[in-house]
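Written below as structure tokens is the structure these notes are about.
Only one protein chain is missing; all other protein chains are in place.
== chain A ==
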Amino acid sequence: MEGSKSSIIEKKFNVLIVDDAPGIRMMHNALLKSFGSNVETQVAENGKVAVDLCNSGKYFDIIFIDKHMPIMDGVQATRKLREMGVASVIVGITSCDTDDEVKPFVEAGLNECFEKPLTREKIKFVFEKFHKDG
């Protein structure tokens, strides 16, 4: 099994997972938790919940967000978060695989966009990039 949960990464990260599918939220949460105790996670089932969380004063270093969600989708939520001045790293995780589908999502204000599935390698890439830029 994965190594010690003490901490695989040095920096502390506060991460928000936004996806309407409970199974996906569960998987992404477990993937992030596997990086150790320095990663704190919270989940939201759609873009509106994510926006409300940020509006309530919660800060997240990284937001992993799906594109297709009911009530408020990833594009709308990302745009809204940027309008609110949210400076978090926002990473789109989507099943979309064409440029036409991904472009509006990226243009809404993403820092990165990956095709599903989310993997440890993709998460590690984001942690390292953010730590380097942060």
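Everything below uses one rule, namely that a contact is a pair of C-beta atoms (placed from the backbone, for glycine too) under 8 Å apart; a residue touches a chain by one contact, two chains touch by 3 or more; residues count from 1.
We adopt the following convention: contacts and distances are computed from a predicted model.
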item	value
Candidate names "Histone deacetylase", "Corticotropin releasing hormone", "Histidine-containing phosphotransfer protein" or "Eyes absent homolog"; UniProt protein name, chain not shown	"Histidine-containing phosphotransfer protein"
Full-complex contact with the absent chain, from A:L16, A:L31, A:A44 or A:L110	A:L31
Hidden partner interface residues of chain A, rising order	1-2, 5, 21-24, 26-27, 30-31, 34, 66, 68, 94-97, 116-120
